[in-house]
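Single-structure report; data block below.
Left out: one protein chain. Kept in place: all the others.
Let's look at chain A:
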Amino acid sequence: MYKGLAIIFGFLFLGELIESLGIPVPGSVLGMLLLTIALITGIIEIRDVEKEAEFLVKNMSIMFIPPGVGIILYLDLLKENIVAIVTALIFSFLITLWATGKVVEVLRR
């Protein structure tokens, strides 16, 4: 278990190190990319991290709740812009779904 966690936190640390050099991408995303590359090239073996990583991914949902509760700090901003936000969410979702589906379907013919 500790080996898997050491690998995961090691790549997170590496990602954050690169981020701190001035790359404007979250360190965790950089860590994910580097770990994927390490797995593909065989530097890291999947069985060494699989269990720990899958536990974290499976339990990700609950981790969003504490920051999500932070909406209480922005209720006024939300209220003032609620029509714009709802419109943007619905139409952006529709356009994205439609455009992606159409483009890929045409490509597949």
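By definition in this document, contacts are C-beta pairs under 8 Å (C-beta built on N, C-alpha and C of every residue); 3 or more make two chains touch, one makes a residue touch a chain; residues count from 1.
Basically, contacts and distances are computed from a predicted model.
Participant: Which listed name, "(Fe-S)-binding protein", "4Fe-4S ferredoxin-type domain-containing protein", "Murein hydrolase" or "Aspartate carbamoyltransferase", is the one UniProt assigns to the chain that has been left out?
Facilitator: "Murein hydrolase"
Participant: So which of A:Met1, A:Leu21 or A:Ile40 would be touching the chain we can't see?
Facilitator: Residue touching the absent chain, from the options given: A:Ile40.
Participant: Identify the residues of chain A touching the omitted chain, counting contacts across the whole complex.
Facilitator: Contacting residues on chain A, toward the hidden partner: 5, 8-9, 11-12, 15, 24-29, 31-33, 35-36, 39-40, 46, 49-50, 52-54, 56-57, 59-74, 77-78, 81, 83-85, 87-105, 107-108.
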